[in-house]
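Missing here: one protein chain of the complex. Every other protein chain is in place.
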Amino acid sequence: MEISRRELLTQCSRLLILTATAAKALEKTGTPPGPDDTYHVAEHWWGMIIDIDKCIGCGNCVRACSKENQVPDGYFRTWVERYQVTEDREHPLVESPNGAINGFPPATREDTKSFYVPKLCNHCVDSPCVQVCPVGATFVSPDGVVLVDPEYCLGCRYCVQACPYGCRYYHPEKKIVDKCTLCYHRITKGLTTACCESCPTGARQLVDLKNPKDPVHEFLRNNKVQVLKPQMATGSKVYYKNLDGSVR
Amino acid sequence: MGVDGFMYPNEVELQWSLLIVLYPYITGLVAGAFILASLERVFKVEAVRPTYRLALLTALAFLLVAPLPLQLHLGHPERSFEMYLTPHRSSAMAMFGFVYLWYLTVVLLVEVWLEYRADIVAFAQSRQGIQRWIYKILTLGSNNVSPASRRIDDKVGYIVTVVGIPSAFLLHGYVGFIFGSVKANPWWSTPLMPIVFLFSAMTSGIAAVLALYMISMKLRKTLIDMRCVDTVAKYLFYMFVIDFSLEMLDLVQRTYEADESFRSLDFMVHTRLWTSQVVIQVFLGTLLPITLLAATQLWKFTETLRRRLYLLASVLTLIGILAMRWNVVIGGQLFSKSFLGYTTYKVQFATREGLLPALALLILPFVLFFVLVKLLPPWQDSKPTEA
Partner (left out) sequence: MSRFLRDSGHLIRPALVLLAGLGLFLLVRSAVIPKAFGQYGHYRPAALDLNRQKPLVFAGQGTCIECHDDQAKTRAAGKHAHVACEACHGAQATHAADPLGLKPTLPDVATLCARCHEKDAAKPKTFPQVVTAEHSGGALCNTCHQPHNPHL
């Protein structure tokens, strides 16, 4: 079949325009924001600050999180560890009875350096768990929260293996991976997280690094601050004040 | 609960079970069997020709079973197609889905078709009933088996095998990378992991084909080609020595560097992993078969004795490499990432990820192999030069 160059060019450009238009028309964005939606993801960059000197190991945070997020028994989105460190810093005595959901039995040894360490998902910027997800079911949101897509997760648990902090678990009923969401459903409404809300001493505080008035800036400037496992270079956004070197 | 010392609360339960031990084992056998087949095809080691078709069928049987342990393990196997829809390019696991497809279709199935084409065309004309239809479909509509066309098949098959060798390396190297790239886990994280996995895969694949060949010949009451098995056993020996050296290198380096994880891992090997690692993997599964194979290389034994030693060495090798997979996968989850504690793994029996489905998945490839052998008999040799 003979076709002239002009005809070929005309047909091809028609096809191109049609395809481009069709593609645009078929493209649907995600759910459009509601009429009273004042939360803009681009304005926030969430993290948490934890003051070790204030934590009393009451376990309120663990209980509150469990209630707020229907965390299944035996699994933990947040937990508290108690360290009792002697001069042999290689072998601290560490315990977390049932994640400290019922607090701790009293520590009686006065000859050790003892303290409590609350732990949760560090909402890493260079998150190794996000890196390994084969399908994109876990991700860093535009406002810095590492979330799981419960309808997309396969339950392969590669992310559980990749997390250096042990903050992920496999939900036994939903058969997906679950973890701390930084109470995304609360913070996007201007509330604080359940754990910070119920912490009686203010040891845990939600922070917004993009907010110039947020106390985090002064906190980071004025204190000796550490993150967990800094050698992993995960870009953790949970900052601890006065975290002892023996903490793993 | 079976916890000694301290573990992060979410770490106590193992996430990757016995099924995830099986998966690298099975893909390893595929890669190894294929490399043995390529020895003849590409590297012109003519002595192993009798095992060529057998090796291809072994690879195919195991490759078809390989995704099954993964599907049983997933929380939502019905969503597994997502890996092909939206693969996350930074995830080794996602990329593996495509490597698997590539290897199955473009390498293995094409090579099997090219090798067996003459037989398929012959059966399409000689067999009756439903078998006739199966073979007719397999011919893909072409009945041309002229010597010239078979020569072209041979050439194309050569190219496919050449492409297949790095593809087989990728198929199993990726599995090693899936573990080796996890910086959170010091038992897994090492650049050596893909290499160690690959060489242990080749060792297990060669052992599998060697054993299958000898057992098949015995069952068919046919003479075993001694020149063939002597050569295969020689390659098994070389491969195993390289594999063992690599694993020892990893061990020596770890012990020397003694980083923060070393004491915890060392304690784990001496206690929870002693039987599976030191006794089964190293002694029974590596040193013993290497010694037996070395003996056959150093001294002249009778044919009967050699056959027995080869079979024994192959079976021990297969057990040893399975133990290696166990020690990597399970061992990597028995210790706490706080380096302060250990947990235990209790294998269940009749659950979705228990011993029973694991055994079934280990037996299934042999069932498939039996079916393939009936469908595409490896016993006749149809070289293109034979008219």
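A and B are the chain letters, set down in written order, and residue numbers restart from 1 in every chain.
Going forward, contacts are C-beta pairs under 8 Å (C-beta built on N, C-alpha and C of every residue); 3 or more make two chains touch, one makes a residue touch a chain.
Note that the structure is predicted; figures quoted are calculated from it, not measured.
Interchain touches from the omitted chain, evaluated on the whole complex, reach A, B. Across B:Val3, B:Val110 or B:Val269, the residue that sits in touch with the chain not pictured is B:Val110. Annotation: of A:Gly57, A:Gly99, A:Pro118 or A:Pro164, A:Gly57 touches the absent chain (contact as defined above). In the full complex, chain B touches the hidden chain at residues 81, 84-86, 88, 105-106, 109-110, 113, 117, 140-142, 144, 146, 148-149, 151-152, 156.
The omitted chain makes contact with chain A at the following residues, 27-31, 41, 53-60, 64, 67-69, 82-84, 103-104, 106-110, 112, 114-116, 136-142, 147-152, 181, 184-186, 188-189, 191-192, 194, 197-202.
Just so we're on the same page, only the chains that are shown with their structure count from here on.
Centroids of chain A and chain B (each the mean of its C-alpha atoms) stand 38 Å apart. Taken together, the chain B residues at the contact with chain A in this complex read 6-11, 13, 15-16, 70, 73-77, 79-80, 82-83, 85-88, 90-94, 97, 178, 181-185, 263, 332-333, 336-340.
Only residues 75-76, 79, 81, 90-92, 94-96, 98-99, 119, 128, 131-137, 152-158, 160-170, 174-176, 232, 248 of chain A touch chain B when the two sit together in their complex.
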